[in-house]
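One protein chain is absent from this view; the other protein chains keep their places.
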Amino acid sequence: MATTDPTLLAPPTIEVEGGADVIGRSPGQLFWMRFRKDRAAFLGLGFIGFLILIAFIAPLISKLVGHGPNDLYSNMTDSIGLPKGPTGKFFFGADQNGRDVFVRTVYGTRTSLLVAVVATSIAVATGVTLGTVAGFFRGWVDTLISRIIDIMLSLPLLLFAIGIASACSLSPKGCFGGFVKPGRGLVIFIIALFSWTYIARVVRGQVLSIRERQFIDASRSLGAGNGRIMFREILPNLVAPIIIYSTLIIPANVLFESYLSYLGLGLPPDVPSWGGMISDATRYYQVAWWMMVFPGLFLLFTTLSFNLLGDGLRDALDPRGGR
Amino acid sequence: MLRYIVRRLMWVGLVVIIITMLTFLIFYVIPPTDPAISFAGKNQGPEVLALIRKRFGLDQPVYVQYGRFVKHLFLGDEYGWPGFGFSYASQSPIRGELFKRLGITLQLAVGGAIAWLIIGIPIGIVSALKRRSLTDRAAMGFALFGVSAPVFWLGLMALYIFWYRLHLLPGTGYIGFGVSPWQWFTHWIMPWLVLALLFAAFYARMVRGNMIEAMSEDYIRTARAKGLSERRVITRHAMRSSLTPVVTMFGLDFGGLIGGAIVTESVFNLRGLGSWVVDAVFSGDIPIVIAVTMFGAITITLLNLFVDVIYAFLDPRVRYS
Partner (left out) sequence: MIKREGVVAHRKMIRVAAILTILVLMTAACSSKKDEGTGKPKTGGIFRVQLKTFRWGGGGFDPSSTYSAYSWTLYSNLMIRSLLGYRHVAGDAGNQTIPDLATDNGTVSSDGLTWTFKIKPGVKFSPPINRAVKASDIVYSFERIATPSVAAGYSFYYLSTIVGMQDFYDKKATKISGITTTGDDTISFKLTQPTGDFNYRVSMPAAAPIPPEVGKCFEKQGEYGRYVVSTGPYMFDGMAKLDPTSCATLKATVPSGFDPSPTGHVKLIRNPNYDPATDTKESRENFIDGLTVEANSNVADIFAKILKNEVDGEIANETPDILQKATTTLKNQVHTNEGDRTWYFSMNLTTPPFDDIHVRRAVNFILDKAALLKLAGGSLSGVIAGHYFPPSILAGRLKDYDPFKTTNDAGDLEKAKAEMKQSKYDKNKDGLCDPGLKACGPIYSPTEQAPPFSDYIPTVKNGFAKIGLKMNIAQVADSYVPANKPANNIAFFMGGGWGKDYGDPYTFAFPLFYGPSILCENNSAYSLLGETRKQAKACKNQYPASGSVPNADKKIDDCSALAGEARLDCWAELDKYFTENVVTWIPYRFATNVDTVATTVTKYVFDQFSGYTAYAHVSLDTSKQVGA
């Protein structure tokens, strides 16, 4: 499962077009003008908004329907424990424990969004920091960080994730001296650990080219220290690629979390997760298609929306790519 | 050129060593299970456990175990070369089983790769050439779907619809080519297509993006101005620069698959490296995990090396970086 190599996509540069007697528009305005026209991206944004909404009001929905996400309804399974399908009260049917699939799917939104967003944020923060440092200081710092990235990219991702997840679930104290506890924290840690490298590479490439520009020299000649240059001069120019790649990494991380849950790792059983629900469905899908179809559709539309949004942002920030 | 290759080979060696150390570390020092106990069986007392630990060398400190492992790897062990040792659970040598399973993973990877190249690249090219047409939109819609759908869900849906309900395709599992070529093929259709979908979508988008960019470059204008036919312009110039990045990506992706397309293999019950290694992690059969991880890592690194060498050959600037 590889994501698109970021170094191959043209680094977006924001250039204000126009001659001397045309009113210049700020990059922000140009971006918004282009973005507004992209209906697909708006659709994506809309769906994401919808997801965020239902993630927030999940307890309310649960109350309205009258079923909790972990309530067991033994009348929704037959005498040999096979689940029953969608009814008036159970919109998406029940799972093998007699739990309401609809309510769990709604709660699953929380898990997926939370894990993906938090993990991505950590990954981005780490990646940006290390990438900037590597690109800015070059020399042995750069070599060290680049080599670490190369090694991490050669590692069989999922395998190590599985190993770490099982090892850390073994005792309640977790591993690495209690720093990583089993549960959501563990999953976030693993996802972040394996996805910071992409952004680090991109940022490094950007920083390498930006640092050669004249305004950096100008700043330095005014007496700015390294820190200031990195934060005040370079970082703002990275905002566009960072946003773009973040929105592209989020769906990959949503999928990654679902793969981990599918394989049965990391999340405790009472935390509903789409991947986990589909994993349960593997045993029953022949007689209980609803267990697989509904969480899967939500997963699909979530990643679809983030991808649409990401595409839209990329196109709006970089007119050359064209659509 | 030679110096470049040598430098890269040294780097490969270093990477492999580091990966073996990391794998060893994770799976021995933080073991998910205790192999001696699962191997010993119920109610075996401390003497038997001690015997088993001695037999597997588990009573030695980690660096001694690591040394033994590296030595066996390069010099072979009692079962042949390379020496991967034997599995705790089955007490049979890993080497034979590894090659058997590699065969299946290779079939999956090669078949899937052919499928995704055949599907993805033409779609990307056609979409780029017919920008904004209905074809383009439909194709990119399909690509978006492919990039967003989780592999295991696609696999399960495919199984449910095409196998369970419509009875068009056979279910999960693998039938040897020697046993029945037709069944061999029909069993592979779904795994290949499901695997290919994700990559085909990526490649379609990437090729399309690259083509569009390439087509707006100055040298294309020059080529047209020179009087070259549109066909020539596309095939000789635009495609060339769009497809070179594809080569790099392909190397990485294919290599990654050799490590084991874990999820595809588990959904479709294929006895490849991926499902083998997942079972081994869950049952504490560490020698298998180490053997396959190493094998996968070496393959990826060598493939990367191969791709880089080709790149360096094509683009001299790379050699001097």
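Order of writing sets the chain letters: A and B. Residues in each chain are counted from 1.
Assume a contact is a pair of C-beta atoms (placed from the backbone, for glycine too) under 8 Å apart; a residue touches a chain by one contact, two chains touch by 3 or more.
Everything quoted here is computed from the prediction, not taken from an experiment.
The residue touching the chain not shown here, chosen from B:22, B:40 or B:309, is B:40. Residue B:48 is the one among B:5, B:48, B:117 or B:169 that touches the chain not shown.
Considering the whole complex, the residue from A:72, A:114, A:148 or A:216 that touches the absent chain is A:72. Annotation for chain B: contacts to the undisplayed chain at residues 32-34, 37-49, 51-52, 87-92, 96-97, 100, 171-173, 269-271, 275, 281-284.
In the full complex, chain A makes contact with the omitted chain through residues 70-72, 74, 77-82, 96-99, 166, 169-172, 182, 264, 268-270, 283-284, 286-288.
In this text, only the chains that are shown with their structure count from here on.
Note: centroid distance chain A to chain B, computed from Cα atoms, is 23 Å. Of all residues in chain A, only 1-2, 4-5, 8-10, 150-151, 153-156, 158-160, 162-164, 166-168, 170, 175, 251, 255, 258-259, 262-263, 275, 278, 281-282, 285-286, 289, 292-293, 296, 299-300, 303-304, 307-308, 311, 320-323 touch chain B in the complex they form.
Listing the residues of chain B that touch chain A in their complex gives 15, 18-19, 22-23, 26-27, 30-32, 131-132, 144-145, 147-153, 156-157, 159-160, 164, 198-199, 202, 205-206, 209-210, 212-213, 216, 245, 248-249, 252-253, 256, 259-260, 262-263, 266-267, 277-278, 281-282, 289, 292-293, 296-297, 300-301, 304.
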